[in-house]
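Here the structure is laid out as structure tokens; the discussion comes afterwards.
With one protein chain withheld, the remaining protein chains of the complex are depicted in position.
Every chain is named by a letter (A, B, C, D and E) in the order it is written, and numbering of its residues begins at 1.
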């Protein structure tokens, strides 16, 4: 299955080159630079020895995520959210998505009254920043839990599933995987899919930006996403040196 | 297909009683009270004779939506967002969804440099407020455009499709339609679906709150949603007195 | 005493039709829709089992109020305060007035360390929203305290006085009662009066918008207000099914 | 008429010593330090050569007021509003009152498309800051308009009336004039009255803080206020060197 | 050493007339009006019987400062920071400088778990407001600590050094002391220096506004500052009635 007109020249079912660099910065318990082609996101995982007020005393942990873009990570400079004094609706939507996705990856009852803070900061954007963020944050979170194991604060990594995310869309009538910026801005439909390594869905968020899409197209997109996420799960495990 | 354990006692594929009351308040060009069972949302559509700065001079219209809940529309009182000085991430996510959904319903190039403001305010909440809001806002927007036709400012309602929305979920292992609050808080998966009256998708937003869900379940949920939305489209047209 | 030129056609001392609908929404301990003609305000009373920090441990209760208008409750759409991120000076002034007025109605030492939150949300505005809000909130608060009695948490409703409010003004030189929007925007003087059912004043707030007013006019306005409030007190008690 | 128990030892109808110091600071077109006993407020009037957007092109002027308290103008230090990032409801209420009162003093159609900004900053508080602010701002505004006359930008001061304000209250059952802090915090009723030098009312704001008050008391308070304001008007004119 | 062209006519090494008025307002433990020529700043020192959270239980005190300008303390009216809802970067920079400078003057371990709040409010600005604020706050803080001694809460004033501040600059090529507004707006370099009465530096903040400055000029400016601060320290002690 190929698309001659795909701006990136990729096959419809091809991911961009993916790179996962662990220990990218030195302070965080987990720190990963993830690259989906020209999209580059720093994902750090920080452990805090307390939980938010609504969970205190319940013996349970918490995991939360924040997302940001450097002002000139994008083609034209965006205003800095800290200077404007508020996060955009898009930013909040994305960080809520990252948080929900990663909470599905780990057992919140198995790491004590601690909070794992995930910070996903885009240093260069070329489409798919939220899916790169989820995929990279999975590895950073794993590394942070490994630190807790190493410090003998918990006995095992509280893993439920490996979780990864990818975008799919309909570009010039053809369903394609992992849209870059050019493809994303020209596509009719954009769907972000988050799945586990068992092939189950955590999140599906599809939006018809131009024409509404039918059930057949939906199924084709889900097929592409599932295959793409299997690949990403494999790369996450390789990066972590885990036997498959 | 029935579910004995569904708290509402409804069949798995049954909507709650739906009521659409047009001209609910007197000032707005379109004003609809929509009820999905005990969920009650006031949807008003207001016409403004200008567009936001990014569209000025392009001869195109705009449509945008805001969403709010009265502090005691819910079981326990929530803080008032105006008093806190900011809208929650959830509020912003919902109003962005309503806006995108309704922009798919109308032709933005066919009503001049005007903005249609949709305000969806929940006065009583019992699950499904965002889907009720989209379904009611469709009717309010239609009424507002009819005012423009009546005033001879445009020649026809710039309709592309009727759009409606419904939630589906998995409750005790069974896919069910139109979750009320009790069902929603106990379900494993929650999906909001927005479709046109041609049976195409505008938005699909599914979240696994407990267990991740598989492809079979996804398909069952989409089937339920499609049937439910057909019903809602019919009710919208009846409310507007349109021949089918 | 009649005024030929009064836009509403009402006699100078005539209230608009008043309707009080109790149990208007289902979650709040007290929930009242109050209508002064076309002005419609939802007043809910919510009980919280704690007091603000400055009262903790003093064995005393608290009562506070918030006020809002739906964006299209008015003739032209107003910006949503939650979206702007702040309440206007007018909103704050009104909610402070409602709070002070209702704190005069009840004995704060007679319902334990609890807070009664009054939320007054205008769904349709046609003048007099603050006076309708006070008059309706009185009934909602009464109902909420009745719930506390029913739950045997307090032995009696901590009532000091029934409290109601009405506006008076000078329209085309003639003092008139209960101004609607048209009258209000054309009047010279606007005064809001809050009184007890013993005929005493809780609040008097008069503003000369055009010409300053003299002492004779002031006395005429206070006479009108007193008679109007006696009527409102009677309707409040009827709505609550109280023997007079 | 005397009150033995009045903490200040003043007669019931006695003002505190009043001092008006013109040209208190050097930059503002009008700058007055007003003292009501230990209450000290700096009132400046600044002319800006434009009007707010809603008045542009209408050939009309505008007058607006802001109010603030130095953090340690009060007995205990208050938080600085600029540091908290918002003005309290009380601050907004007071500055709206000052603005309305002074707009009644001048003819907004008689000084061109200019804005007069009144800034009333309390440097020491001992009760009655808002009434001192209004009374002092009247003189500062007069001086600022005199500058416009001197610069030959307008032909005459656009004066409608002299306006002054005073508080009255019920202290230990007796109506008294011009409450200081000790009296204010112990009184049952507090009323602020703004009047013209023709003896007409601009604003009346009375609040029963303890017991509701009756019509007789109201009349006694209004009598006290009227006499007090006559005195203040005389002092304003003396300070300005105006023949009476 | 004289400068013919200095707008103020002062010698290059001459301070403006300095006046320190203690007990300027009545509520604060320390309250000083400091005047550097036409620059007038009210400095109050308020004692709070607790420390910020990060210091609780450490047996140590804290000292912090806030700075503000009345809107018309300046030549043209500035927006009120409380109304804008945020302090400017300049304001924050200045209040951080005042706080650091005064924390160097006192032993934070010698006055218990208390906070000294310094509020420096400019009522008239003519250049050098931050240096006047530091110099005046020193005296206000001393007075506030004297109150603690008098109340027998501490045994001695926790003084480390007397601290004062002055500006120096290069005006038309000549280094000069204590710039007023006219000199400041026309100068090439502006440096604020904070020193102890032992002749040591607490803060040096120099900025080349036009031409960068060389080492020789830097030394000349430091010489001027040192001599000026010796004078200010003497005046501070005189004002406090301390034997030298």
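By our rule, a residue touches a chain if its C-beta (ideal position, glycine included) is under 8 Å from a C-beta of that chain, and two chains touch if they have at least 3 such contacts.
Being a predicted model, the structure only gives us computed values, none of them experimental.
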item: Omitted chain's touching partners, listed by label; value: A, E
item: Per the touch definition above, residue among A:38, A:107 or A:223 touching the missing chain; value: A:38
item: Identified contact with the non-displayed chain, of E:147, E:182, E:218 or E:235; value: E:218
item: Touch list for subunit A against the chain that is not drawn; value: 25-28, 31, 38, 40, 42, 44, 46, 48, 66, 68, 70-75, 77, 80-83, 85-87, 91, 117, 119, 121, 123-125
item: Footprint left on subunit E by the chain that the document does not show; value: 86, 89-90, 92-93, 95-96, 100, 104, 161, 191, 195-196, 198-208, 211-215, 218, 222, 226
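Here is the rule we use: only the chains that are shown with their structure count from here on.
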item: Counterpart interface for A-B, drawn from D-E, B-C or C-D and sharing over half of its contact pairs; value: C-D
item: Rigid-body rotation angle, subunit E and subunit C, from Cα fit (steps of 5°); value: 120
item: Interface numbering overlap (same over half, different under half) for subunit B and subunit C; value: same
item: Subunit D and subunit E: spacing of chain centres that average the CA atoms, whole Å; value: 33
item: Distance between the centres, which are taken as Cα means, of subunit D and subunit A, whole angstrom; value: 60
item: In subunit C, residues with contacts to at least two other chains; value: 85-86
item: Graph class of chain-chain contacts, one of line, ring, star, complete, other; value: line
